[in-house]
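Right after this comes chain A.
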Amino acid sequence: MSPETPSLLQVTGLVKRFGGFRALDGLRFHLNAGEILGLVGPNGSGKTTCINVISGLYAPDGGEIRLGGQSIGGLPSHRLVHAGINRTFQIPKPFLTMTVLQNVEVSVAYGGHGQEGLDPHYFLKLLDLESHAKQPAAELNSAQQKLLDLARALATKPRVLLVDELAAGLNPAELEKIAAKLKELARSGMAILVVEHLMGFIDQVTDRVVVMNAGKEIFEGVLADAIRNPRVVEVFLGQDDAA
Partner candidate 1 sequence: MFGKVRLSLFAALLASIFGTAYAADAPKEIKLGTLYASSGRFASISMPVHYGLKLWIEQKNAEGGVFVKAFNKKIPITLVAYDDQSNTATAATLFNQLITQDKVDLLVSDSGSVLTSVGVPIARDNKMFLFDQTGTGAAFFTPDNPYIALMSDPVSSVWPKPLADFITHDGNGLGIKRVAMLYSTNDFTGTQANAVRKFIKESGTDVEFVYDQGIPTDTTNYAVLINNIRATNPDAVIHLGYAPNDIAFIHSLEDGGVNFKFLFCIYPGLETELLEKNLGVKPLNYIFTYVTSSEIEYEPNFGMKLKEYKELWNKKYAGGNVEFGFNSVAGYNTGLVIEKALSVAESLEQLEIRKAVFSLSGKLKTLDGTFELDPNGAQLGMSTPIGQINVDDHDHVKFVTVWPHEVANGKPVYPRP
Partner candidate 2 sequence: MRDVLLILVPLVAAFALLPFVYSNHLLLFNFIIFIVLAQGVNVIYGFTGYLPFGYVGFFGAGAYGFSLMVLHLQAPPLLAIVVGAAAALALALVLTPLFRLSGAYFSIANLAASLAVLQVVANPNLENYTRGPYGISLSGIFNPPLAYATAVAILAMTLFAVIFLRNSKFGLALQAIREDAISASMAGINVVRERVIAWLLSALIAGLAGSVFAWYASVFYPETVFSGEFTIFAIVFALFGGTATLVGPILGVIILYGIYNAVGISTPQYFQLIYGALIIGLVLFLPNGLVSLLRRWGIDVP
């Protein structure tokens, strides 16, 4: 599925080494505007590293990342944010002693690339955090902190949103809600990359998945096909003998 028009985010031959260990080993995939892509794979296959490199936490050791045709690999995070990339964290990292509202305000102030009229409260309402606005972020539970992470990311108006294990810890009702919100964001043109363990959630939100193993992609396509692919079953699902 290689598109005629260039994708919004294009990753080719991405390499990231930690000492002798190649966490990313020539990863290649693309992400289109308005699309939700699932990035799945066993623990340690490099999913989070991939997000960390794309969001500028680590500089890549090889390969290329293009956003809208521009090479962005190795730029510092804040410039990537201004270019339109943002993310959430697997373990949420809010500014703990600041209020929930301030958390979002920072993003609006610094990440909103000069757009006037962004209202922090809008994002709090969007993610059902409005009632906690005046509380310090430390008083949120971990599921709420994840939503706050998402609110902060959205407040910078990203074109590409990288979501790392958002669903874990949410109850089924919350899951439904968040899935609907992600889909709505995608419909508005945002490109979303979702890393997730919960296959049900992946199934529910994604149009397409990339399956990773040992730092590179081994499958790309719809989830239903993935679970029938013997290589995927072999390295990832490993459920041939499960009940």
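Here are some notes:
Here is the rule we use: a contact is a pair of C-beta atoms (placed from the backbone, for glycine too) under 8 Å apart; a residue touches a chain by one contact, two chains touch by 3 or more; residues count from 1.
Picked so that all candidates are chains of the complex that A comes from, given by their letters.
All values derive from a computational prediction rather than experimental measurement.
Only one option in 1 or 2 touches chain A in this complex, and it is number 2.
Considering their complex, residues 55-57, 76-79, 81-82, 86-87, 89, 93-98, 102, 105-107, 109-113, 152-153, 155-156 of chain A touch candidate 2.
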